[in-house]
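Here the complex is missing a single protein chain, while all its other protein chains stay put.
Order as written gives the chain letters A and B; numbering starts at 1 within each chain.
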Amino acid sequence: MGPISHSINFLEELQKSVGLFAPETALTVTFLLAIVADLIFRRSRNVTGFIALLGFIATGALLMSNSSTSAFAFNSTYAIDPFANFFKLLILITSYLIVVISFFSAELYHGNRKLGEYYTLIIGMTFGMFILCSSTNLIMIYIGIEAMSLCSYVLSGYTKEIRRSSEASLKYVIYGAVSSGIMIYGISLIYGLTGHLGLAEINHSLNVANLDHITLLVSGMMIIAGFAYKISAVPFHFWTPDVYEGAPVTITAFLSVASKAAGFAALIRFFKVVFAAVPAQGSIPDATWNMLGSIDWRIVIAILSVLTMTLGNLVALKQTNVKRLLAYSSIAHAGYMLMGVTVMSEIGVQSVLVYLVAYMFMNLGAFYVVMQYANLIGSEELEDYTGIGYRAPVLGICMVIFLVSLLGFPSTVGFIGKLYIFSAVLSFAGKNGQNFYWLAIMGVINSAISAYFYIKIVRNMFVRGAEFDKEKFKLSPESLVVALIIVIPTLYFGLFPGAVIRWAETSLKILVGN
Amino acid sequence: MQNFLGLGPLTWITFLPLLGMIIIFLIPSGKDEKGKETSKQLFRWVTIGFTFLQLIIAIGIYLNYTAGMTGINVEGGFQFREHYNWFTVTGLPMFGNVKVDYFVGIDGISAPMILLTAIVCFVASFASFSIKKQIKGYFAMYLLLDLGMMGVFISLDFFLFYVFWELMLLPMYFLIGIWGGPRKEYAAIKFFIYTLVGSVFMLLVIIGLYFGVHSFNMLDMMDPLKYDPTSIFAPGHGWWRNVAFFALFVGFAIKVPSVPFHTWLPDAHVEAPTPISVILAGVLLKMGTYGMLRINWPMFPDSVKYFQCFIAWVGTVSILYGALCALGQFKVGKRDFKKLIAYSSVSHMGYVVLGMSSMNSSGMSGAIFQMFNHGTITSMLFIIVGVIYDRAHTRGLDDFGGLANKMPIYTGIMAIAFFAAIGLPGMSGFVSEMMIFLGAFMAYPILTVISGLGIILGAAYMLWALQKVFFGKLPDRWSGPWDPTHKIYKTDDINAVELAALIPLAILIIGLGIYPAPMFNMMNATVNHLVEFVRIGGGF
Partner (left out) sequence: MLTDFGIILIFFIVGVLFVAAGLFVSSLIRPSHPNKIKNSTYECGEEPIGSPWIKFNIRYYVVALMFLLFEVEIVFLFPWTVVFKQLGWYAFSSMAVFMVILVFGLAYVWGKGDLEWDKPKPYIPKLEDFVDMKD
């Protein structure tokens, strides 16, 4: 093969890849347009936001149009498969809602702050998360994480005149740098061990060679640390409460949903492609993955999961700031989702997907109401919520629905998520009679513990302060419409979860091998 | 009975309150210039109207009920069945198909409960006249609670059952928490957490059972042939089945409540407003024992036998401990009338558990009848306490005395309730307790004799309370009229609204005490079937 034909092949590969890369390209174009628009329309503060919304719609259309595609791009460093597509769509919906919600934020629109960069960076972060969802190469994963992180560092400190916010940003950068360092060290160890960076190639090496046990364990743990940081799993959660409390509410919501989703996408892909044995050509793949190597990664994740949910729930019990409380609750939810990862099977993955959809609605909703309340009373302290349910009844009822959904109450979408996660854990039957009944029991105990602090918010909103007859707040109809837009799916999918389950089920296909 | 608008009577009776709730939400709680809510009466009458409609349907169901049909694990034995697909998702990994049905129907166990719920909700809506703040929210929550309770008793799909079971938690939390007494927050959260802990384990068992039969249909879960032999709760996996039975039993026992899970009940009762105490004692507690009969007994007949003696002990301990606690109201601390009745509920529900543990027809049907009777009798008692509490703003037993002179009609009504609670012959409570003791004596003679002490203790605390409050000398502080301005209470004695709540209950209590046959006719076939089913072990 001469150099010319080689370069022509390369060109063909590139052309094919660019076609598959269309949604990401659309995001990039949106990003550029937003920058230019920000330069041209100096007076307007919302124009970048509207461009972002339009761009997200276009991206969504492109994603939908190739939703069933399964192909590798860019020399097998990038997988376009239904699994990635699911996460991209989820992230896109989240980004869309976050931009919409941001329009209502008094905190962001305080004074005459310029918001061009704010919306632009949201687009940038979405792009980074897209990369993370699809990467099948450790370096690509790293680039995705960094692209996403860099934007989120800036965004979490966007209200820079508020000390808390600057502090949050700085802490985020420092912890982020440490975890990226650990992860890249793990990557280098894996590379040293196998000589490969592509996930599929590493899988192949694991299959054929007997690799050093300890090195593999250490490097694997280091890479997991990088993902665990993104999904805020214990013991890599330290940044979460401070950043969630300090960042603008909209960004807190964004980090807690989208960035967590992207982290899970990468984590699941990493485990499936690297450690699950590739079924022989033409055979029906096992519903439960056959893990390679002598290390029991299920136990590792199970322990991570128990630690995460227990710590998240126990510490949340004592919180007095609602944002901080929801931060710990989001740590706990990461723990629940890790339960789904633990079993490392198709149904486990599906349960995580279902849970993420549920989590997206209910968590975004809860943060939206927190933001609206902050607009009204200028505080996120639990104490100041006394009787607020009577002063803004519609929002109050919505908040109750979101909170009981987070708690996993039947007839809300959160219940479907929990049901699926527990089902996945209970259905697991490994070799040698391994089962995870204890994990499910830990899960339900945690879910009962969590009732206390979710109900604590409800208590302050409704049970306390029913006596005072304070004036009612006037809310704009649009802000109520947004609340309803989030509350309706929370209830609808709780009663008729068919669509969510079906969507998750068709998105299980993860591309493995070449 | 005819379907109306394509929906059967059970759907109507369950979802009517939802309709009422929506209507209440739509009515603006208009305020006049003095800040007084103008729609107050409207909310009350909408609620009374809807609960009355429910009662009419319940009576219709009763009149059209065919005695002699079995139910339990025979789909054909259920009446007023409605079976629609709720949602189906096919071709899933592991799950295969997820199919959840809207499957409702009643048999001899649930029919009395439906009647009871309709009666108690109707009666308690009259007692709700004493609620003064946030009327709109109160009645909306009240109706939602009504929906949840009704739903639990009609569901034959475990998923549906769980949805209703949990659904009723939240309105109950609000009703105790917002409209309760001084320690309402504590009582409400305690109730919430206790019940939730019980129900999350139930959820795990539901999932485990689902993997066995690949359906949420309760009747399938009672059929050993439908189980996947490798699944965790399949026939033969005795240890796991016992674990599941125990988890469910604890979940239900919390609701009953049986000792040692009873501690939430006195708190909840003391703090809850009168109508909510009525519903709590009248219906909610029955959901626990109903759950055992509907789920534990037929789904795990093998484990029931294994735990039979244990359950009998739980019943006996509850009877005695509850009675002693009630009696303890005369010894230590604040002597609270309402707490007394709350503990008497623990004791009386202990009879139900004891009766169910007997595994014979008379014990079982006695237990179900006792559920119904306890519902009516305790509702009456709580309304009675509410009557004086609304007037005197205290429930201390020591604060009263000689009320018989001041309130003769009230005293008369109250005497009926007290003697029914003691189990005086001629009252419904006597019949059911006698049946329970008959049945339990056949199975566990010694335990039954010990439990008999409960009756004596019950008589002691009830008569003591009667004496304290109604006889003796009227304290000087109550010598004047309750309400000197006659703004709320025209006379010193009980008023018409309160009578409207009490009289139907009194009639039921005496009527069923003299002629209990209609109740037994309703449940005999089902109970016999259940007893036989458990006796042969259901094939497990």
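Methods note: a residue touches a chain if its C-beta (ideal position, glycine included) is under 8 Å from a C-beta of that chain, and two chains touch if they have at least 3 such contacts.
Here the structure is a predicted model, which is why all the values come from computation and not from measurement.
Enquirer: What are the shown chains that the left-out chain touches?
Expert: A
Enquirer: Touching the hidden chain in the full complex, which residues of subunit A are there? Just list them.
Expert: The list for subunit A reads 4, 7-8, 11, 15, 28, 32, 35-36, 38-39, 162-164.
We adopt the following convention: only the chains that are shown with their structure count from here on.
Enquirer: Roughly how far is subunit A from subunit B, centre to centre by C-alpha average, rounded to an integer in Å?
Expert: Centre-to-centre distance between subunit A and subunit B: 43 Å.
Enquirer: So in the complex, the part of subunit A that touches subunit B is made up of which residues?
Expert: Against subunit B, the touching part of subunit A is residues 287, 345-347, 350, 390, 400, 404, 409-411, 415, 418-419, 422-424, 426-427, 440-441, 444-445, 447-448, 451-452, 455, 458-459, 462-464, 466-467, 469, 496-498, 501-502, 505, 508.
Enquirer: Provide the residue numbers of subunit B that touch subunit A in the complex, in ascending order.
Expert: 35, 86-89, 91-95, 98, 133-134, 162-163, 165-167, 169-170, 173-174, 177-178, 184-185, 188-189, 192-193, 196-197, 200-201, 203-204, 207-208, 210-211, 232
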